[in-house]
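The complex appears here without one of its protein chains, the remainder shown in place.
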Amino acid sequence: MAVYTMHLPQWKRNEVAEIKRCSEEHEVVGLVDMYGIPASQVQQIRQNLRGVATVKMTRNTLIEHAMTEMGDKVEDLKGHLSGQSALIFTNENPFKLYKLLEQTKTKMAAKPGETAPEDIIVPKGPTSFKPGPIVGELQQVGIPAAIEGGKVKIRETKTVVKKGEVINKKMAEALVKLSIKPMDVGLILQAAYYKESIFTPDLLAIDEEQYYNNVVLAAQQAFNLSVNAAIPTPVTISTIISKAVREARSLGVEASIYEKDIADLIIGRAFREMLTVALAASESGYELDEATR
Amino acid sequence: MEYIYAALLLNSAGKEISEENVTAVLSAAGIEVNDSRVKALVAALDGVNIEEAISKAAVAPVAAAPVAA
Amino acid sequence: MEYIYAALLLNSAGKEISEENVTAVLSAAGIEVNDSRVKALVAALDGVNIEEAISKAAVAPVAAAPVAA
Amino acid sequence: MEYIYAALLLNSAGKEISEENVTAVLSAAGIEVNDSRVKALVAALDGVNIEEAISKAAVAPVAAAPVAA
Amino acid sequence: MEYIYAALLLNSAGKEISEENVTAVLSAAGIEVNDSRVKALVAALDGVNIEEAISKAAVAPVAAAPVAA
Amino acid sequence: MEYIYAALLLNSAGKEISEENVTAVLSAAGIEVNDSRVKALVAALDGVNIEEAISKAAVAPVAAAPVAA
Partner (left out) sequence: MEYIYAALLLNSAGKEISEENVTAVLSAAGIEVNDSRVKALVAALDGVNIEEAISKAAVAPVAAAPVAA
């Protein structure tokens, strides 16, 4: 393999060596897609990742060289390279890296022809524009603009592009004027090498809500099991006692066991029964007395 | 309410809710019985399924909750 | 529930809920009276504010609704 | 409520709810047993499906009132 | 629930919920007692305000409403 | 609740809820195991249909009522 590198000029060989060094020094080597991310955003993202992950932009051919030289599993990363791949290195596990990259996404203006990642909503309220051709431009793309008190106002909140729809040129221009930035921009993890395995986004995308729901469910199951099987724990002992007490009371009331503690419950039940029958009787013409009415 | 309780008593004893029986129960409780009310009660309960009405009473309040929800 | 009906009948008639009275009412309804249950009933009701228990019972179903909501 | 708990204990142990058994359980707990209450308990439970009675929420509505109020 | 019933029986009789007492009550009911469960029960109840748990029992069923929702 | 979670873990892994297994799981979690609680857990779960017990809602705890209100 080393033979390969020997044909490269020195600066390229240095670059390959640098990639190999970074790869060896980090737990995770990942590929991220830089397509369409303006330089200013890249700067911002690097800033957000500082201390956790490092992004290295270089030529794909050099990445391939380095991967080939390193061999083993990491070589499989090559299959995930795309036109605008960059390397990312971190010592966090790839799940955390994925989450981190999701969290560092920023909003950006839409370019004509892009697809709305979610419903694009224009909120009602004043704008900074003075009356002029802007009103017509906005109205043309279906944004309910109007002049009010010498200012351009949006009359009502409106969804102007639905999720998944393409944003046309005029709409894109209108959204820029209103400073609406619907696009999510960030590094998209294409694949990550970690501990002899390659992780792809389908594995790495974690539905935290699902985990939360499962934690709630597991806690409920534990609670139910503890109470239903009468296994006392500090958390459930009170509930278990309450359950036993309720069972005793229910039995007492159902079977009319005249015990002082449940006398009021038995009276209540008899009274309700009397009321129900009284009601049925009154529906058939029986005149109720004062106390029953 | 005494009249209704008397009817419930007879019902749970498996006795007929007749004028005689209602009157007997009320009298035993030392109550001065009003004949026309007894007649009205017996007539009104004729055709009422007391067991069903009672079972609703036991269940009703609980059942009320979901309805309200 | 017969015993409690008898007790409530007596109560609404303003009569004392004594063993004698309860037994008399039950007998009049043709019920074979179990002395122990009569005693247990009278003992259980001793000191119990029946009006209060009744008013709670009446309120309950309605009150339950907002909780459930 | 001791008497009811004794009945539930016997029931969950699969034992008959007889006067002897109830008395034995209560005595073991150091309770001075009232024969009449034992008899009343046994009589009240005669023919009752305990599992079913336990699971009924007959108690709920009354208890609800103070909470909701 | 036998072990819990035994504890509540002792509690309502005003007796201490000790391993000895719980074992005695369970045995009297003809239950083969598991020492570990008795120990676990007594340990779990240590420091628990039983009266409070009991008084809350009355309140609880109302909360059951969400089930239906 | 550690002991309960250990039981749930073993159950969902299709393993027997035995003293050895429960102890092994708890120890692996770095928990100082109380033999008596393990024994009590295993004894209490003997004969229990766990799937049913975990899915059957234990009646809402007391804290629920005020929250729901």
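Note that the chains are named A, B, C, D, E and F in the order they appear, and that numbering of residues resets to 1 at the start of each chain.
We adopt the following convention: a contact is a pair of C-beta atoms (placed from the backbone, for glycine too) under 8 Å apart; a residue touches a chain by one contact, two chains touch by 3 or more.
Nothing here was measured: the structure is a model prediction, and the numbers come from that model.
Counting over the whole complex, chain A has residues 93-96, 99, 195, 197, 199, 203-204, 206-208, 211-224, 227, 235 touching the chain that is not drawn. Considering the complete assembly, chain F touches the hidden chain via residues 1-2, 5-6, 8-10, 12-13, 15, 21, 24-31, 54-55, 57-61, 63-64, 67.
In the analysis below, only the chains that are shown with their structure count from here on.
When chain centres are set by their Cα atoms, the one at the greatest distance from chain F is B.
Comparing the CA-atom centres of all chains against that of chain C, the greatest distance is found for A. Averaged Cα coordinates give chain B a centre that lies 39 Å from the centre of chain E. With centres defined as mean CA coordinates, chain F is found 29 Å away from chain D. Each chain gets a centre from the mean of its Cα atoms; for chain B and chain F, those two points are 49 Å apart.
For chain E, residues that reach two or more other chains under the stated contact definition are 1-2, 5, 8, 12, 40-41, 53, 56-66, 68-69.
With touch defined as above, residues shared between interfaces to two or more other chains in chain A number as follows: 230-231, 233, 238, 242-249, 256-259, 261, 264, 268-270, 272-275, 291.
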